[in-house]
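Below are the structure tokens for one structure; questions will follow.
Excluded from the complex is one protein chain; the other protein chains are retained at their positions.
As written, the chain order gives the labels A, B and C, with residue 1 at the start of each chain.
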Amino acid sequence: MHPVDDPWSFVTTSQSRSSTSLPDTVTNAAATPEKIQPYAALGLKQDEYLKIREILGRRPTSGELAMYSVMWSEHCSYKSSKNYLRQFGQKVSPKMKKNLMVGMGENAGVVDVGEGWAVTFKIESHNHPSFIEPFQGAATGVGGIVRDIISMGARPVAVMDALRFGHIDDPDTARIVHGVVSGISFYANCLGLPNIGGETYFDSVYQANPLVNALAVGVLRHEDLHLANARGVGNKVVLFGARTGGDGIGGASILASDSFSAGGPTKRPAVQVGDPFAEKVLIECCLELFKLGLVEGIQDLGAAGISCATSELASNGDGGMFIDLEQVLLRDPTLTAEEILMSESQERMMAIVTPEKLDDFLAVVAKWDVETSVLGEVTDTGRLIINWRGEEIVNVEPRTVAVDGPVYDRPVAYPTWIDALQADTTASLPRSADLRTDMLALLGSANLSDKSWITNQYDKYVLGNTALSFPDDGGMVRIDEESGLGFAVATDANGRYSQLDPYRGAQLALAEAFRNVAATGATPVAVSDCLNFGSPENPEVMWQFSKTVEALSDGCLELEIPVTGGNVSFYNQTGDQPIHPTPVIAVLGTIANVGRRIPSGWQDEGNNIYLLGI
Amino acid sequence: MPTILVEVMPKAEILDPQGKAVAGALSRLGKDRYTAVRIGKRFELTVDGPVDDAMLAEVRGIAEDILANTVIEDVVSITVTE
Amino acid sequence: MPTILVEVMPKAEILDPQGKAVAGALSRLGKDRYTAVRIGKRFELTVDGPVDDAMLAEVRGIAEDILANTVIEDVVSITVTE
């Protein structure tokens, strides 16, 4: 039994733990309803815990509690944002749906770009891990978003990074900036993905809460589209890629849904370490599996690891799955069942494979030296059942874990300070008599300075298709070498505008990204967004959030381009002080022939210069 | 001049991709009696003057704060040679 | 299980920019009694079964051929622990 005052006793890596310790079984859970469980330390509220007991008709086993706690975390369940994000699916015109092959809800949205090609893209945050361990945090952020792209059946072809750091003169800023930039450089360069653009911005509101948002784009032929579902009774559930270790255990709920001050170092879970080489091999291996038609469904393992992959695959498929957790290949043999369920070890994928194709599947995986194990199969029980050492430790309806988590209508309050902030216009700023001084101050400011010290650490040449990148307004990549078909992407955000007026700030960011894509010569076709906010439990933050989503969905309807996916990152705050609301908007465009791109910068002597707009 | 040797290894529970790659290479070359390879760092600090307790304490601090990243690495030994 | 420890250092005549960078960082922090810092590698090979002379000879070969590049590095020690 776990004493309440040490709720982490089953998720630490203490040496004393014996690897033969008996797991908490379903039978045991039914027999010991009175057992006290550490739900609060795992980030669950009391009513959420009671809800789990109600769903199961008994107390959860420790394994089930681990699964529910990570999957019902803000990070995985979108419990505070779900009610708002619906607007992206509601405010749509027929034109917005026309080229959409996969919309929101899957790992990444997919857009038909013609000639039998499709493009998938998504932007995601890795803010909190990047503060704790900037290099590995940023590196694994790139790794995670790239796996989302592979799991759609696409070849990843480009990345971008939107970064926000604290004040440039703060002593801690250098640690974070250089760690983050070299982490992104290391991981993406090593994967062979060109970096085609991004943003870098310094402001003290991000001091102890930097924003590291990574975007990846992939291309695929229409017939290669894959989805994350487990269908076909008897089909095998296969885990492949890196071995499972003690990385980021509890990370999904603790790292991503609480402020840093809570917890403290003793409970701080191990950070994840990325291995881009393993991921590169995994990409090539997956693409070969797709080409040979050897997988029925596929899902990457990110936050919440096996808990997430099994419950999501089962929910999106026939509903039943049996897993023998002992088949998971471990890096650390002392891991407990609960730790294996929660581990966030990187560079892993889960596939559904028919029994007839299993041998061919294993042959391809062996060719790439990727480790694999068959964990179980799709069943018709409607339950996700997980065994460990011959005992049943999980028996749940998968949708209750992955889909029907709690949804909150959090209180919303208009921030009273905003009127004063808006009233404090530039009129009150001192005017300097000297334009030269103002100009020099601007030129010397961190946010307007040249970013090539960052972009020079990023490979833009690899794959040979980069048509535009820094210092252009948007990145552009050729998809088809024969026809010249290509896509362009730009990301933009302005937290200061959003702080002043979250509705108009979000629309300005959307409009800027839209313009940046249009300015390359491409036609904007889709949006992905990463919404970085403070705590949703703060009604003023929730108001900012509600205005932002309303603004984006209205704006997208107006511009007639759909939101195909994105990410919400809450709890970006230091103590009680939230960051500025920072929706980072990525717009994707298409262009029939990248040869007709329009670079930024003066091109030829004698060209005329025009200023357009109002 | 005396040299202080600081040795740093990746924490046991943290993935060591380098070690993994070398272990794989060894087994592909038919050298398969090595069940694991882990790769750490070896720092040689050359010191001007004698090494006393105060200096050793300072090195201990440097090792934890600068030479190792204690989020993912452990300082496994500090020794003086010569 | 026994562990074989192989230690590799950059050759003395080869510039070690990483070591230089660390030395620079130390002196900027006011820790200026360190006249040089050199950074090498520490390999821990876990072995299945006892370590005999044949195995040690094999490890010596592996160290020279794979673990170190003898154009720029020296194998400075091979020891068995546990």
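Definition applied: a contact is a pair of C-beta atoms (placed from the backbone, for glycine too) under 8 Å apart; a residue touches a chain by one contact, two chains touch by 3 or more.
Operating definition for what follows: contacts and distances are computed from a predicted model.
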{"item": "Missing subunit (named according to UniProt) among the choices \"Peptide/nickel transport system ATP-binding protein\", \"Phosphoribosylformylglycinamidine synthase subunit PurQ\", \"Hydrogenase\" or \"Urea ABC transporter permease subunit UrtB\"", "value": "\"Phosphoribosylformylglycinamidine synthase subunit PurQ\""}
{"item": "Contact set of the excluded chain (shown chains only)", "value": "A, B, C"}
{"item": "Among A:Val403, A:Val462 or A:Leu500, the residue in touch with the chain that has been omitted", "value": "A:Val462"}
{"item": "Option touching the unshown chain, where A:Asn28, A:Asn83 or A:Ser182 are the choices", "value": "A:Ser182"}
{"item": "Residues in chain B touching the chain absent from view", "value": "17-18, 20-22, 24-25, 28-29, 39"}
{"item": "For chain C, the residues touching the chain missing from this view", "value": "10, 13-15, 17-18, 21, 66-67, 69, 71-72"}
{"item": "Chain A, residues in touch with the chain not shown (by the definition above)", "value": "182, 185-186, 189-192, 275-278, 280-281, 367-369, 456-467, 478, 481, 594-595, 599, 601"}
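Note that in this section only the chains that are shown with their structure count from here on.
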{"item": "Whole-Å separation of chain centres (CA-atom averages), chain B against chain C", "value": "9"}
{"item": "Chain A: positions in contact with at least two other chains", "value": "none"}
{"item": "Chain B residues counted as touching two or more neighbouring chains", "value": "none"}
{"item": "Touching residues (chain side chain A, partner chain B) in the complex", "value": "13, 132-133, 136, 242, 245-247, 270-271, 273-275, 277-278, 331-332, 345-346, 369"}
{"item": "Partner chain B, residues of chain C touching it in the complex", "value": "1, 7-9, 19, 22, 25-26, 29, 31, 33-49, 55, 58, 62, 66-67"}
{"item": "Residues of chain B that touch chain A when the two form their complex", "value": "10-17, 20-21, 24, 69, 71-72"}
